[in-house]
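The structure appears below as structure tokens.
Every protein chain except one is present and positioned as in the full complex.
Every chain is named by a letter (A and B) in the order it is written, and numbering of its residues begins at 1.
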Amino acid sequence: MAAKIKNQKAWFFVMPVVLLVAFNAVIPLMTVVNYSVQETFGNNLFFWQGIGWFEQVLNSERFQSSLGRQIVFTSIILAIEIPLGIAIALAMPRKGVGVSVCLVLMALPLLIPWNVVGSMWNIFALPEIGLLGKALNSLGFDYNFTRQPLSAWFTVILMDVWHWTSLVVLLAYAGLCSIPDAYYQAARIDGASRWAIFRFIQLPKMKRVLTIAVLLRFMDSFMIYTEPFVLTGGGPGNTTTFLSIDLVKTALGQFDLGPAAAMSLIYFLIVLLVSWVFYTLMMKDEVE
Amino acid sequence: MAHITLQDLKHSYNERPEDDDDWALKHLSFECEDGGAYALLGPSGCGKTTLLNIISGLLIPTEGRVLFDGKDVTGLMPDQRNIAQVFQFPVVYDTMSVYDNLAFPLRNRGLAGEAVDQRVRQIAAMIDLTDTLHQRAAGLSADGKQKISLGRGLVRADVNVIMFDEPLTVIDPHLKWQLRSKLKELHQQVGTTMIYVTHDQTEALTFADKVVVMYDGAVVQIGTPVELFEKPQHTFVGHFIGSPGMNILSCELDNGKPVLAGEVISANPIKQTPPTGTNLEIGIRPEFIHFAKSGLAVKIVRTSDAGHFSIVETLHKDQSIKLLVPEGAEIPTENAFIEFDKAHTQIYADSQIIT
Partner (left out) sequence: MQRFKWLVPTLYIIFLMLPIYWLLNMSFKTTNEILGTFSLWPREFTLENYRTIFTDSTWYNGYFNSITYVVLNTVISVTVALPAAYAFSRYRFLGDKHLFFWLLTNRMAPPAVFALPFFQLYSAVGLFDTPLAVALAHALFNIPLAVWILEGFMSGIPRELDDTAYVDGYSFPRFFFKIFIPTIASGIGVTAFFTFMFSWVELLLAKTLTSVAAKPIAATMTKTASTSGYELGLLAAAGVLTIIPGAIVIYFVRNYIAKGFAMGRV
């Protein structure tokens, strides 16, 4: 493909996007930065606070435990959804009339509003009324997600697996479909085992889409708010209070603007940093 | 190395083939001698890739048998047949080094250590990859990758046949002939049976000892390049091979002599008189026609220069006849007479040769 032409007028094309996103991103971010370094006692009176809020947030046990829970949660769902998604994609037939139906059904959870996902799982998991809750209890498990932390965690994770594994499946499946038949034929001729085919053909060819899948699942699970909030409200106690839930409680619930703003910035930076590290690590081999 | 026998092969991609068009391979039998270099030549969609996949075991034929050295391998998987194949688009294992790519088929068969190392180095030297052995395969150019594919076939000492499925498609033109002569050289060196599928007559004629010309799911002629050129068994072969292809002129028979628009033409004697009603044609290559003082009267339509010779397009009555004239020879400008070389004038009945 021909090299791109140098043309500064291209800025006119991107201007609408820049203006809109700047309006949405720069102004609010400035507001956040502004709050994060000031103290207020209402009446629009602000005092310079410096990095005080940042120190306070970073040292607070509340933030640390939310962050800890967030990291555990994200690690668990990544560890489940990525391998599971790949496995299901591998098991899907490449062609056939059923494939299209399968894909539509699998994509369905992705298009359900997030609070409905929460409500649906609430109804599904209620100990006396819900199918899941009733089934688990009659199997002899002492299951009640509104009272027991373990049950709550189990439900939140199962809900996220239900909600998002399809994304990984669709991505991995698309990656698999783009592998030319010749690769499989060559592997059969070379006497490759099923595992070798996966390891040396399918996995390398899926790398690009899997990078996207890991990144998306990392970002979105790290930002998760609505579904667990509707399902458990962050409870029992604070056991399922993840970063976003904590942040919204601080900002909109208690109106502690300074700490909330400082926390927002730390939060945003963590997501950016980790995404960047993920991306660089997974794409390291591509640059040659 | 093996002698390959294809017996009464038929293949259809439909589960229940009904009419003739459902068959990708109509009915086909032939043999490849041990150590021979064969080319399967034909236009796209003639069934040559299907045939190749049947030989390699990627497809099981609907009917018929494949024998390697007399042993029936029709139902065997590709890895059990011990064959190698180089595909149209280079297939390399991206994450592995060139070395590991070459070692892969050996390791999959349980070999290890010194035996692998020795063999890989030997093959790498043969296909000029020694310098890049420890580079990542993904970083090589298209011709390097095709060499790796080929190397993965050569590396197995006991391989029965190596097959090539239009292997030069993605190679830069100036590297094509290099790789082609490398292949020829390798064939002489290792003596493995090779089958080369292509739609390019130059590739087929330069590579193969024997060319199998396919058309519409069937073999129309098997022969050496010279046979295909001098005595095409089917008008398709005459047409497809040669540049420009054979002149095919419709004619009639009178007392066993072909008559072209009222004029008797001297040709090879026919072996057997065809029943009346068959479609009769004279086939004569442009190389075997020359201008003469008398003979067939033609009108010159166009002359185009093609390097060492000129292609002259003429018109006799309403039939177009092309002839090749060597460089420097005089070409009449308007009306002229042409003469056919009798020994190379063939007659076809319903496209099949009868002389």
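Odds and ends about this structure:
Note that contacts are C-beta pairs under 8 Å (C-beta built on N, C-alpha and C of every residue); 3 or more make two chains touch, one makes a residue touch a chain.
These numbers were taken from a predicted model, which means no experiment stands behind them.
When the full complex is examined, the chain removed from view is found to touch A. Annotation: of A:114, A:184 or A:198, A:114 touches the absent chain (contact as defined above).
Within the complete assembly, A:87 is the residue of A:51, A:72, A:87 or A:150 that touches the hidden chain.
Annotation: of A:38, A:144, A:185 or A:244, A:244 touches the absent chain (contact as defined above). Although one chain is not drawn, its touching partners on chain A can still be listed: residues 1-2, 4-14, 16-18, 20-21, 23-25, 27-29, 31-32, 87-88, 91-93, 98, 100, 102-116, 119-121, 123-124, 128-132, 134, 162, 165-166, 169-171, 173-175, 177-178, 208-209, 211-212, 216, 219, 222-223, 225-226, 230, 243-245, 247-248, 251-252, 257, 260, 264-265, 267-268, 271-272, 275.
By our rule, only the chains that are shown with their structure count from here on.
Averaging C-alpha coordinates per chain places the centre of chain A 56 Å away from that of chain B. Residues 180, 182-183, 185-186, 188-193, 196, 200-201, 204-205, 285, 288 of chain A touch chain B in their complex. Within the complex formed with chain A, the chain B residues making contact are 53, 56, 58, 77-79, 83-85, 87-89, 91, 93-96, 104-105, 108-109, 136, 138-139, 149, 152-153.
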